[in-house]
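Working notes, structure below.
Missing here: one protein chain of the complex. Every other protein chain is in place.
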Amino acid sequence: MRLSSKLTMLMAGLAVSACTNGNRFDNDAVDLNQATGQAGGVVPGSASDPASPAYFQQTVGDRVLFAVDQSALGPEARATLDGQVQWLRTNSDYNAVIEGHADEQGTRAYNLALGGRRANSVMEYLVSQGIPASRLRFVSYGKERPIEICSDESCYAKNRRAVTIISAGPTS
Amino acid sequence: MHTGHYISGGAHGVLILWALFGGIFGSDPPDVEVAEVSVVSEAEFTAMMAPQPDTSAAEEPAALTPPETPAQEEAPTAPPEPDVAEPDPAPQPAVPEPAPETTEDLAPPPAPAPEVEAPDVAQRPVPRPAPRVAPEAVPDPAPEADVAPEVQETVEESDTAETSDAEEQQATAPEAATTEIITEAEEPARAPTASVRPQTRPNRPAPATEPRETEQTETAPEPAAQEDVEEDTASAIAGALEEALAEPAESPTEGPPLTRSETDGFRIAVQDCWVVDVGSQAANVTVTVAFDMDRSGQVVASTLRMSSASGGDASATETAFQAARRAILRCQGDGYTLPPEKFDQWKSVEMTFNPESMRIR
Partner (left out) sequence: MKQFVATCLTTLLLAVMGPLMALAQNGPLRIEITEGVVEPLPYAVPDFVAESAGAQELAQQIARVVADDLTGTGLFREVPREAHISRITSFGSPVQFADWKAINAQALVSGAVSSEGGRVVVKFRVWDVFAGTELGEGMQFAGSPDGWRRMAHKVADQVYSRITGESGYFDSRVVFVSESGPKDQRAKRLAVMDYDGANVQYLTSGDALVLAPRFSNDGERVLYTSYETGLPRVHVLEVGTVQSRILPGQDGVMSFAPRFAPDGQTVVYSITQGANTDIWAMDIASGGTRQLTSAPSIETAPSYSPDGSQIVFESDRSGTQQLYVMPASGGEARRISSGQGRYSTPVWSPRGDMIAFTKQNAGRFHIGVMRTDGSEERLLTASFLDEGPTWSPNGRVIMFARETQGAQGASSLYSVDISGRNLKRVRTPDGASDPSWGPLQ
């Protein structure tokens, strides 16, 4: 337990420090997830194009959910992430930003940290499956960006999530 | 003081302020309401104005000085001809003595017992309508329990309703809740317990001499007691103790001493007017106020003095003293009801105000 968490930290540290040029994400990130339809037709960029971020989002599955206050990945989440790993391996010219989120039942700063934990556990999993840490980065939105806005568990469950956002990275 | 400094300081201040704030909010409409408030004591101001009667001189310093700096220089600081211009240092002439004009000019016939209720009531109507929290809280436990978030406000704001309770207050529980501060968080739990309140009755002093008086007043003092059941128990015990103890002590040492109910009446009359700000530093201060009384039961206001105090700094102590003094003066009405034949026993009084049990817990 202790050892594993230390390893986790170590890896996370490596992952973060591997990100030598953090700016590239900020400046070049394009919301490619919205690309659906822009290209028109069925071909490149659309959800039916397996190499498109839209396909990643809709078919592979871009998000995993968490239990209250938890950042551990369940079997379902791992299955989704395995799909993400496949896609990222195939489409090695893309980078990913993992966004961590929390539901509204918590204080602001804690939820930021909790969202960070969730995003980090996704990132660690991807790295453990061979995706270079240099292609990944994470950010937490805490409770600031819910996708569902009701104040019930049905909404909360969907808000406790980590979403992998594909971005075109300059191939390094 | 030095007008030159004011002007120069002011001018610099304006420059700086202008530099800092001029046009920063270009994109945002509202202008910063910057603190162009300077604080000058009246006396200073007069002093300043005197040498240079033109407004412009005075105007600049004011506009410029950053608000914080000269703050609160009180009149005394200005040496020149300060108080001359002071409009009303001694406006009291019209009303030389505070004590006398308390209420209507009914001469208080020293005949004590029968009148007891009258002065109290006459005087009450005014203070009573105060937005005490309690009267509302007790009768309405139900809504509170459900709607916790808003209740507190409703309670606070609904002073109007209380007025109607005024008469009942003496007899019933409501006002007891006064001293117990029920926070929003505590309300659901509190509400039910409040109704247990009547149990405090056992605590009442002996049904002795003037049941009327004690009854009406005793309810008020106890408010803290209704905090919860334990306390009721406590007060019940204490009540029993009280009675037990009371008897033997009645034996006078010398002269005809006041009976318990006589002193209780006095105590209760004052505590009804003792307003405690439970969240303040002054609520940590126990203060003893000494004063003399005249034969009509009126306080000789000029003799009011603080004889001892503990538990706070100078400012908190002063506030505690003022509150105690106000209580003594405000509740005397046409004079406290005390047996005239025992005047020697009460012509000089030392009253200790101890807020310990009222402090927020």
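By written order: A and B. Residues from 1 in each chain.
Heads up, the rule we're going with is that a contact is a pair of C-beta atoms (placed from the backbone, for glycine too) under 8 Å apart; a residue touches a chain by one contact, two chains touch by 3 or more.
Keep in mind that this is a model prediction, so the values were computed, not measured.
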Practice task
Sort through A:Val60, A:Leu114 or A:Ala162 and give me the one touching the missing partner chain.
Solution key: A:Leu114
Problem - Missing-chain contacts mapped onto subunit A - result: 5-6, 8-9, 11-13, 15-16, 19-23, 25-26, 29, 71, 104-110, 112-114, 116-117, 120-121, 124, 137, 139-141, 144-151
